[in-house]
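Contents: one structure, followed by commentary.
Here the complex is missing a single protein chain, while all its other protein chains stay put.
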Amino acid sequence: MKNFQIIKALSSSSAVSNISKEKEAMFIAGGTNLVDLMKKNVVAPDKLVDITGLDLAKIEFLTGKVSIGALAKNSQVAEDASIKEKYPLLALALAAGASQQIRHMATVGGNMLQKTRCSYFYNTDMPCNKRTPKSGCGAIGGSNRMAAIFGASDSCIAVHPSDMCVALAALDAAVLVEGPKGKRQIKFTDFHRLPGNTPEKDNTLESKELITSIEIPDNNFTKNVHYLKVRDRTSYAFALVSVAVALDLKNNVINDVRLAMGGVAHKPWRLTEAEEFLKGKTVSEEIFRKAADLSMKGAKAYGGNDFKLTLGPNAITEALTIAASK
Amino acid sequence: MSKTSNINRVDGFAKVTGSATYSAEYKTPGVVYACLVGSTIAKGRIKTIDTKKAEWAPGVLAVITHLNVDKPAGYQKAKDKHNFGQPLQIFKDDSILYYDQPIALVIADTFERMQYAASLIKADYFKEEHSTELQKAADKEKKVETDKGNDYHRGVHDGYKNAEVIFEADYTIPTEVHNPMELANIIAKWDGNKPILYTKSQGVEGTRRSVAGVFDVPAEDVEVHSEYLGGAFGMGLHTWPYEIAALIGAKKLNRPVKLVLHREQMFTNVGFRPYTIQKMGLGATKAGKLTGLTHEAVAMTSSYEDFMEGTVNMSRFIYDCENVSTRYRIVPLDTCTPIWMRGPGEATGSFALECAMDEMAYKLNLDPIEFRKLNYAEKDLEQNRPWSSKYLLECYEGGMERIGWKNRKNEPGSVKEGDWLVGYGMGTGTFGCYRSPTSVKAKFLPDGNLVLQCSVNDMGPGTATMMTAIGAEITGLSAENVIIEMGKSGLPKGPTQGGSATTSSVGSAVHDACNLLVSKVLGLATENPVLKGTPITDLAFANGVISSTKDTAKTVALTSLLSSNKLDGLEVENQSKGTDEARKYSIYSFSVHFVKVLVNPNLGKIRLAHVVSCADIGTVINQKTSAGQMYGGAVGGIGMGLMEALEIDHRFGRPINNNFADYHVPVNADIEKQEVFFVNKKDPISNPMGTKGLGETALVGMAPAIANAVFNATGKRVRDLPITLDKIIETVKV
Partner (left out) sequence: MASKKTNPDKVTENDSNSRRDFIKKSGLLTALALAPPSLVMASENKWDEKIAEYLETVPLSIEVNGKKHNLNIEPRTTLLDLLREQLQLTGTKKGCDHGQCGACTVHVNGTRILSCLTLATMQQNAQVTTIEGLVKGKKLHPMQEAFIKHDGFQCGYCTPGQIMSGIACIKEGHANSREEIREYMSGNICRCGAYHNIVDAITEVKEGGKEL
């Protein structure tokens, strides 16, 4: 790892102004992904701005929404009694990620910014357009068991690895950011982006912007929710496919529904068409299966991940069934 | 049960307090930090290597490549100067024989500076076409030169083809990697011309010989310390290029050099279980009597070293069968050389054999255990010798009862628990009992404590605890009074730890040395005023006191016996080895793994609801450590069965999942319930204690047990490991 300067920011505005001075400067908080990437020489910042001293770790229950500070730890959110009660889908998704040690370190903001787990991205002697633009995509025609089935491009078939983000996409969260041009709000589903021919850009944050918090509007998804994570071992592994389901049931009729998938795209993959299809229908395995099949429209696999075309709809059906039976 | 049969691990205190010192942890004044930079191609030659930036980076003390290395003296003497047929000679020349082959050694004053400097080294290559895919290199298939028995026939060649019922299938296992938790690591230094190594070795004496060969010094001049090993599972059976590199660096700088491999390098530079394709042919009568069995294996090796293992051996003797043919071939590929990984060839072979037995049982509509009992071998037909002991049937019975085999239905997919499909499966394992000549020194100290010395290592099974138990048992001392010194050179020569032979070899040597020492004590006691005149046969020794069995009032403490004779101790050094009598028998351990799986066929999820591992290993010296070893072997087999596979991108000839996030090994949540059962009956032939060995057979048979259970649950037969979820969901429709 290259040596670097590190300074501790005392306010979010000073953090932003500090980072603006340097081209190769980055924010650091939990470090669980960044330190790993620096060890692998995937990124090599000249300067780190340590933001852990900022007052951005609070979970606040406001009128009509909850605000979760970007520095709140993954475990802190997952185990917060009110989050478990009011936004159980988020708690379930967080608890499914990584290990407890990592959840104690990783922050909400950092979780959103974590890089893909695609092996070609991590191995610097391999081609990867995301890491080294125009070097090619190693995963196309190579090892692509983890790869995307939705929204990929000829440049990149990597997936976003987060579990938390799948739940946040489903729950219509918003991302609050602060940058050199001031503060703004981004719809969660617009935060991460598809690779197109600029896969080096994971999200729509502008240069030097800092995530300060996320907000989730209140909802009725407190009971019939499920986060199904399918992976190669029982715990401590990234998702091959995951499904976040939230159902608002009235007498077995679907009043409202949210559905999103992880492990299938460059961003958390919201299944809006299936949601629309399910709304107003009575719960049954048949309509769940139909919704699942509908969700697979446009899916494309790359050899090593062909199984996701079967696993995906199966997982959606399973997750809906489990959520409905809670 | 003897008083030592359940003692705690004697090195437990050191291990739970962090005070156990593993190789790279020796406090060494002046130590500097080294790492290896690997090639980024799989085959070719180095065109240029730019080390300048690294050399000028802060804190860098040396950068060594093939261009500036002082070649070890032994390189010249090696039998083939092109270094084929022998371990890779690091930095010998510009040739690249596998991906991540070390091309440079970087040494700096701190760990961080060394790591950074290493990242600055850049090389260009003349690339040549590499070959890393076994399936596509079949034309290079060859016999192992040194393997006398690689083609074996009993009765009619491929006699299975003439049977009433014939079953044929191919089975594949991928490359798997040992991956002990402790990284391969060494602190190397020199005392003049004498190399000193603190290293991760399973065999102190073997490492001494290898290092002596490379540097052309007498083996007796090589000092090796390997007192604690953080696991090895076979990867410590070879002296690897990284160890030689550290010694080269230490010699150049005349300073101690610490080199710890990265986890990534553990996948590319220190061996692995080789990718193996197996062909099985079974023939039987309709009633279920095996009449023919053919087992063929093709496995990978490196381009520069032949490697082989006993993949097909088990098929020659485990079942009663008249016509047996086995064939073993290797294919050189552009990779590092494989090395035996726990349950070595037998684990690979049993996957094919025990799955094929299950498939044949289905074909015959027989219960898989019934089918095996119909073909139970009353003697070893390969060697035409009787078994020394065999309690395989007891293993079957013990496992069937514990797993609830009676709940199994032969029809796949016919048992359900809730939404889960339930399947039961089993697989048989075996491993030979070996015993190699071993020297042990047993010494009573003036304070009455017993010291046992041997250069053998302990990579985890509990060798010191075993030695303590046997020593305490024979001398009548309690375990707290036994002191073990092991894992370094200069002690009486012990064997390499491997092949489940440690207890048989070292335990026997402890047994013999302690008996001789007790005789010496009793001999001395007959001269003592109190006991004078008592025949030696009437003397007993227990708890540090010699007494007359005829007159219990007559006692002498060992401590006073030593002091009255002005002795600062009493010792015996003795070499112990196997007997001619033992060669008249076939001595094998046997194991049977049972698993109950719950399968969600829509998600391909396989839950290990219950795992029962049974074994006939002769006498169980220590129930606690033996059970631990059996649990652990089973977990290793679970990794093999369900998740472990080194994935190669053959376009580049490099592994693509060479890290612990992408190469999955089992975690705690993967096994829901686990049990162990030992028959625990003494083998009358094997050695004085009657043990037969455990470490290897603890893993053998687990992978097929899982595959067979998955078939029983789903009707889906997976013949290529690991059984990942994609192999379940693709065809199962429920």
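For clarity, chains are labelled A and B in written order, and residue numbers in each chain start from 1.
Definition applied: a contact is a pair of C-beta atoms (placed from the backbone, for glycine too) under 8 Å apart; a residue touches a chain by one contact, two chains touch by 3 or more.
Because the structure is a prediction, the values reported are computed rather than measured.
Considering B:Y125, B:F215, B:F233 or B:F677, the position touching the chain not shown turns out to be B:F233 (whole complex).
In the complete complex, the residue from B:G203, B:P332 or B:P461 that touches the missing chain is B:P461. Contact with the chain not shown here comes from a single listed residue; of A:L56, A:I83, A:A98 or A:V241, that residue is A:A98. By the touch criterion stated above, the residues of chain A touching the omitted chain are 1-6, 22, 24, 28, 31-32, 35-36, 38-40, 46-48, 50, 52, 98-102, 104-105, 234-236. Interface with the hidden chain, as seen from chain B, comprises residues 8-9, 11-22, 25, 27, 33, 52-53, 55-63, 109-112, 116, 179-183, 228-233, 260, 262-263, 459-462, 624-625, 627-629, 631-636, 659-661, 665-669, 671-672, 674.
Everything below uses one rule, namely that only the chains that are shown with their structure count from here on.
Between chain A and chain B, the centres computed from C-alpha atoms are 41 Å apart.
The touching residues of chain B, when paired with chain A in their complex, are 40, 112, 115-116, 119, 600, 602-605, 607, 642-643, 647, 649, 651-652, 654, 656-657, 659, 661-662, 664, 666-670, 724-726, 729-730.
If you check the complex, the residues on chain A that touch chain B are 1-3, 39, 41, 117, 119-120, 122-123, 125-126, 138, 141-143, 145, 230, 232-238, 240, 306-307, 310-311, 314-315, 317-318.
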